[in-house]
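Only a single protein chain was left out; the remaining protein chains are all shown in position.
Order of writing sets the chain letters: A, B and C. Residues in each chain are counted from 1.
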Amino acid sequence: MKVLYFSWLREKVGTAEEDLSPPEDVGTAGQLIAWLRTRGDNYADALADMATVRIAVNQEYVQLDHPVKAGDEVALFPPVTGG
Amino acid sequence: MKVLYFSWLREKVGTAEEDLSPPEDVGTAGQLIAWLRTRGDNYADALADMATVRIAVNQEYVQLDHPVKAGDEVALFPPVTGG
Amino acid sequence: MVVRVQEEDFDIGTELSSLTTGKHGIGGVCLFVGLVREMAGDETISSMTLEHYPGMTEKELIRIEDEARSRWNLEETLIIHRCGKLAPGDQIVMVAACSAHRGNAFEAARFLMDFLKTKAPFWKLEDTGKGSQWVDARDSDDTAAARWEKG
Partner (left out) sequence: MVVRVQEEDFDIGTELSSLTTGKHGIGGVCLFVGLVREMAGDETISSMTLEHYPGMTEKELIRIEDEARSRWNLEETLIIHRCGKLAPGDQIVMVAACSAHRGNAFEAARFLMDFLKTKAPFWKLEDTGKGSQWVDARDSDDTAAARWEKG
């Protein structure tokens, strides 16, 4: 599973992109985020407030209950500020 | 008094601009139009339906009760269709 | 604040950059450009002639801009309207409203167009295969302008 981070989420986590193999009981975006938080203070800090985290799976916006699986591209980022 | 006509009002009256000296009892735009109608079928036809006539005195929109006097520039034209 | 009535065509990019260059408080520009359509009902238009009332036209356009500037916080405004003979696809009119924020720019540009359509003394004569015909004013334009009347 490829996980991407953008904007200050990228800065806080400390990487733009990583290939991860979460445990088998990680089946949703919400479970993925819970697991990521356990990987270190940088993750816990970046993902502390879900009100400021948007999730895309395979380049489409999803909610926390959306399934994630091996081979997916999951992106985590703050609310967008373009335009 | 200078009287200007535009668009199909100009075509119906048959002139774009004329210098006129209405009788002394013509004191408002409405009275001017009533007097113009007596000047010939072309005027009567052009000014038959006041719903399609707009009036400007000295280049500002006015209503029928607006005063007109010697030296004024009075314009009569249909509803505008620019833009 | 720019108001022009002219026979010549205008270049949107040039007009816009002369309006905004060096004015770094502008965050958004809403522009509207009106073009001559080829069809009028079922008739194909070969050309269109725009008559106007020189003197009063400019005054009305300035009045419309003043009104927009009194209603919204605008950094710049522009109205250019062509007169004379035009062909399908030609540019007729351009309005622009520049503001710090996009909401003001959109609202003001639409206001400029709605008022211009009902107040600026221009008249369109369409040339079709069946001869020339003056364009009728539209009730929908009066309705659009009435939206902006203060309650």
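By definition in this document, contacts are C-beta pairs under 8 Å (C-beta built on N, C-alpha and C of every residue); 3 or more make two chains touch, one makes a residue touch a chain.
As the structure is a prediction and not an experimental result, all values here were calculated from the model.
Undergrad: What shown chains come into contact with the chain that's not displayed?
TA: Hidden chain, whole complex, touched shown chains: A, C.
Undergrad: Pick out which of C:Asp11, C:Asp66 or C:Asp142 touches the chain that's been left out of the picture.
TA: For the chain that is not drawn, the touching residue is C:Asp11.
Undergrad: On chain A, what residues meet the omitted chain?
TA: Residues in contact with the chain left out: 4, 6-8, 56, 59-61, 75, 77-83.
Undergrad: What chain C residues would touch the chain not displayed?
TA: Interface residues of chain C facing the absent chain: 11-14, 16, 20-39, 88-89, 100, 102-103, 105-106, 109-110, 113, 144.
Convention: only the chains that are shown with their structure count from here on.
Undergrad: Quick one: which chain's Cα centre is the longest way from chain C's?
TA: Farthest chain from chain C, going by C-alpha centroids: A.
Undergrad: Based only on mean CA positions, could you tell me how far chain B sits from chain C in angstrom?
TA: Computed value for the inter-centroid distance: 26 Å.
Undergrad: Where the CA atoms of chain A average out and where those of chain C average out, how many Å apart are those spots?
TA: 48
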